[in-house]
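Below is one structure, written out as structure tokens; comments come after it.
In this view, the complex is presented without one of its protein chains, the others remaining in place.
Chains here go by letter, A, B and C, matching the order in which they are written, and residues are numbered from 1 within each.
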Amino acid sequence: MSLNTFGHLFRVTTWGESHGPALGATVDGCPPGVAVDEAMLQTWLDKRKPGQNKYTTQRREPDQVKILSGVFEGQTTGTSVQLMIENTDQRSKDYGDIMDKFRPGHADITYWQKYGIRDYRGGGRSSARETAARVAAGGLARAVLHTLAPQIEIKGYMTRMGAHEIDRSRFDWDQIDQNPFWTPDAEAANTWADYLDGLRKSGSSVGAIIEVVARSVPAGLGAPIYGKLDTDLAAAMMSINAVKGVEIGEGMSAAMLTGEANADEIFMGNDGKPVYSSNHAGGILGGISTGQDVVVRFAVKPTSSILQTRKTITKTGEAAEIITKGRHDPCVGIRAVPVGEAMMACVLLDHILLHRGQVGGAVGETRGHIG
Amino acid sequence: MSLNTFGHLFRVTTWGESHGPALGATVDGCPPGVAVDEAMLQTWLDKRKPGQNKYTTQRREPDQVKILSGVFEGQTTGTSVQLMIENTDQRSKDYGDIMDKFRPGHADITYWQKYGIRDYRGGGRSSARETAARVAAGGLARAVLHTLAPQIEIKGYMTRMGAHEIDRSRFDWDQIDQNPFWTPDAEAANTWADYLDGLRKSGSSVGAIIEVVARSVPAGLGAPIYGKLDTDLAAAMMSINAVKGVEIGEGMSAAMLTGEANADEIFMGNDGKPVYSSNHAGGILGGISTGQDVVVRFAVKPTSSILQTRKTITKTGEAAEIITKGRHDPCVGIRAVPVGEAMMACVLLDHILLHRGQVGGAVGETRGHIG
Amino acid sequence: MSLNTFGHLFRVTTWGESHGPALGATVDGCPPGVAVDEAMLQTWLDKRKPGQNKYTTQRREPDQVKILSGVFEGQTTGTSVQLMIENTDQRSKDYGDIMDKFRPGHADITYWQKYGIRDYRGGGRSSARETAARVAAGGLARAVLHTLAPQIEIKGYMTRMGAHEIDRSRFDWDQIDQNPFWTPDAEAANTWADYLDGLRKSGSSVGAIIEVVARSVPAGLGAPIYGKLDTDLAAAMMSINAVKGVEIGEGMSAAMLTGEANADEIFMGNDGKPVYSSNHAGGILGGISTGQDVVVRFAVKPTSSILQTRKTITKTGEAAEIITKGRHDPCVGIRAVPVGEAMMACVLLDHILLHRGQVGGAVGETRGHIG
Partner (left out) sequence: MSLNTFGHLFRVTTWGESHGPALGATVDGCPPGVAVDEAMLQTWLDKRKPGQNKYTTQRREPDQVKILSGVFEGQTTGTSVQLMIENTDQRSKDYGDIMDKFRPGHADITYWQKYGIRDYRGGGRSSARETAARVAAGGLARAVLHTLAPQIEIKGYMTRMGAHEIDRSRFDWDQIDQNPFWTPDAEAANTWADYLDGLRKSGSSVGAIIEVVARSVPAGLGAPIYGKLDTDLAAAMMSINAVKGVEIGEGMSAAMLTGEANADEIFMGNDGKPVYSSNHAGGILGGISTGQDVVVRFAVKPTSSILQTRKTITKTGEAAEIITKGRHDPCVGIRAVPVGEAMMACVLLDHILLHRGQVGGAVGETRGHIG
């Protein structure tokens, strides 16, 4: 059914609300015998943690993750893993103003319509805080990948903030961790700093594009139709709050290409494996990985909680104006970077498990040989 | 596990290969008591059928659908429905040339690597022929929707073919069925006719963008996280052959907007329901439908089977050149229109069933009232 | 995948080990707007709680359940519900003796073989303590049933302890809650008290049979094949620790009947609904409820942790003898009664949601009318 669950074999169910006592992820199907501890997961949560600089919400949450089950003496046991993060900074009084008004562009109105429950405390379940649980689960997926397929490297970064895109000619993989925007273009980071400062001061917000790349993914991951690697990546990314578009490789621009321009030509590499002249496919053909970089991109819309006045209605149907005070991200896309990475880690691990279940063999072992 | 299955409650499993004896869809969870017959499904299959004009593959398939189970005396019984389409025009000799070479941009190589099986007969399971089964299932979903939610209208159309986009100011809903490209812009249809004719004659192919809109969808469909309406639409569309990007509403462009530009302001309509000043959200907030038009867009890459020479390798790793003779679509996006509509129908029906299962009440009935 | 999950729409994933920090249940798909609080769940946990009399393990656990998510201001929100029970009495030193030996009849050896992890602290995940999480989830299911289908009454009771069966002629529904064995036969309760005392003193243990009955279940719940009501009940009960057999209605004895003896004859009742001359079917025909009492029975094997010496081996393959000291239930079947009730509640609720999802209408509303 999977209202709150994703994954086939490595199944993650997230739970918890923005201002409840805690939130977390229940992970079923985690392989046994993998070294993991809370510190390993914390690394990734710290990357997503709010309040680290002036560009993210000033809500202060330590986002300390606890492992409540499934790990014994430093190793996964093969049984369900419970990851819990307690909420500590629950200043729900900040939200009093919006108890009866719906924020335009926010899930306030649809949750109310569907469930008849208004969790005005920061949006409850629809809050981006839910993504902390995904990052914890992604940390666990990374620990398993580190054991099963240590060669795989996953990296997310911003390629656009509002009006400003990066210049791919300045792309520097090592720059990504050097700036608060996780961008590979150092110059863009400077531009964005000023740009976002201006937006923040004016009480506005802005959207962003995040790209997540996985390197050294073995060929052969994925399966037909609804087990396609790209199907699952699309679902994984679109399920993140505020995401409105997902692209694989060439993405929407594939519509503009001719067949001869789009087809990545194939050659034999020096290591006896196929190599490709280009990667329009984003590392996936027919839903199955090619061995090239897996490239997924998604657009995050601007935060709808802004200090600018917008027209809306109340629960009783009265016309109203709304300004959302409180502590919000001017560009929520920044903190979506580790979330996108976490989803990539979960999806890749899930397909590695699926592959060895259905096809067999060690990780990366496939049945068809070339050469 | 769902390698070949999609849906939560209305579950569709497709089966069959391009050149096997038959293909089809097994539908589990179809509600009982719905009037349906083969002619109703055939309407939609005819829309997707190849060989109808010079812009689509000249393979001739009647694509006649048979209902083998789940329907008795003209009504669904509530048990599993089997929809079968026999393959009749299986000229597999056309494919002899590609038995040992991998078509660049095609799933030939990844299927071989993963499964160690080369179904050279038209790509086997990875062929776009699989989508015929989806259209049959979508026809069944439409029949159910017609009974449960007759107000819902689903329409797909092309908004871009290669270099040429439609002009939204000429958008004409009634034009869509009047041209071979299912486009709402009559002038674009003329331009595209010449453009595609040129591409076809040169043995090339081109990509496209398809938009699918559902009107009069009740508010409240969807659920958190992995049961989000947009999550499921993204997965549904990305699972179609050759799709490389999916957008909801504003899509990738949402990244360029500020919060105040993106937030669709809310007012009370004359009928006592909320109305919105705009629809950047594409009819979905927090994964739940707002009652506005649900708008999804996807990009289809150009057919990789082309008459232009491309470099590739053989199964034994030899360098080679390849030209794909045979009967192919110069713009496979055309026939993706009814497929996108079918997926929209399946996803909406699935969420209608899910909603009444989890929340209860009649179709479109929600728990929270406004006003 | 569902390693640790059960249910179609009301999906319960349990997590946690016998001696970890906590255990619990993540419930996805719970309907919104249902009144529930911790005290309502606690009622059922108290029924299962150890250490209440001399017939159950002397481990002292308050088994206090906390609701961490999915409930706001006393009502379910429709989002995932997290139920957590902290472990407090983790005297794991008691288990030191069995760190390297496998208890015969216990999952020690298979968990070790499969996962290569030995959680010697009370059996870890394979401990019957896992059932506390099910009882919590069952309490939530009961709260939802109380709202959706308040007429349904669920009751479990023991019908056999080892050599001693109840006498059905003394069956007294009101007696069930009056004795420590939850048996409807007061005389049996007396016999069992002496019998079990003897077994306990001799360091032995004994099996039991539990029957769970649901009254006033509407006709029409269930679905073909793997959505059969009896399929799900069989799976639910067999998934409880130590259960080795499950029966519906007549159960294994159905093999001894002729067709005319087994067929429950049908008449029209005074209320215009069908009534039956007998209930060999246990309230289920073709996997679908008839409106009669739903009757399921299961056998619980004797606790394998006993004070009598048994032959076994160590992890290194040495022959050994084992006596399991510590605090164990001489008849674990007693505490299986509330667990069986919890599973019945979960399965019935799940099928009520499934029915209204697939068939529609209010709870208990079916499509076919008689008369």
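We adopt the following convention: contacts are C-beta pairs under 8 Å (C-beta built on N, C-alpha and C of every residue); 3 or more make two chains touch, one makes a residue touch a chain.
Every value quoted in this text rests on a predicted model; they were computed, and no experiment measured them.
Asks: Which residue from C:Ile98, C:Ala188 or C:Val359 sits in contact with the chain not drawn here?
Replies: Result: among the candidates, C:Val359 touches the missing chain.
Asks: Would you write out the residues of chain C that touch the absent chain, in ascending order?
Replies: Spelled out for chain C, the touching residues are 1-6, 8-9, 14, 102-107, 109-118, 125-126, 130, 160-163, 199, 204-209, 219-220, 222-228, 230-235, 237-239, 241, 244-268, 272, 274, 277, 280-282, 284-291, 297, 299-306, 308, 310-313, 315-317, 319, 333, 354-355, 358-359, 366-371.
Asks: Touching the missing chain, which residues of chain B?
Replies: Chain B touches the missing chain through residues 1-5, 7-9, 11, 13-17, 20-24, 26, 28-29, 32-33, 66, 68-70, 72, 75, 77-82, 84, 114-117, 119, 121, 124-125.
Asks: On chain A, what residues meet the omitted chain?
Replies: Touching the chain left out of view, chain A contributes residues 1, 9, 29, 31-33, 78-80, 148, 223-224, 353-354, 356-360, 362, 367.
Convention: only the chains that are shown with their structure count from here on.
Asks: Need the central chain here, defined by C-alpha centroid distance to the all-chain C-alpha centroid.
Replies: The most central chain here turns out to be A.
Asks: I'd like to verify one number: the distance from the centre of chain B to the centre of chain C, where each centre is the average of its C-alpha atoms, in whole angstrom.
Replies: Centres of chain B and chain C (C-alpha means) sit 44 Å apart.
Asks: Please tell me the distance, in whole Å, between the geometric centres of chain A and chain C computed from their C-alpha atoms.
Replies: The answer is 38 Å.
Asks: Starting from the mean Cα coordinates of chain A and chain B, work out the distance between those two points in Å.
Replies: The separation of the two C-alpha centroids amounts to 26 Å.
Asks: Out of chain C, which residues touch more than one other chain, so two or more?
Replies: 1, 9, 29, 32-33, 78-80 - these are the residues of chain C that touch more than one other chain.
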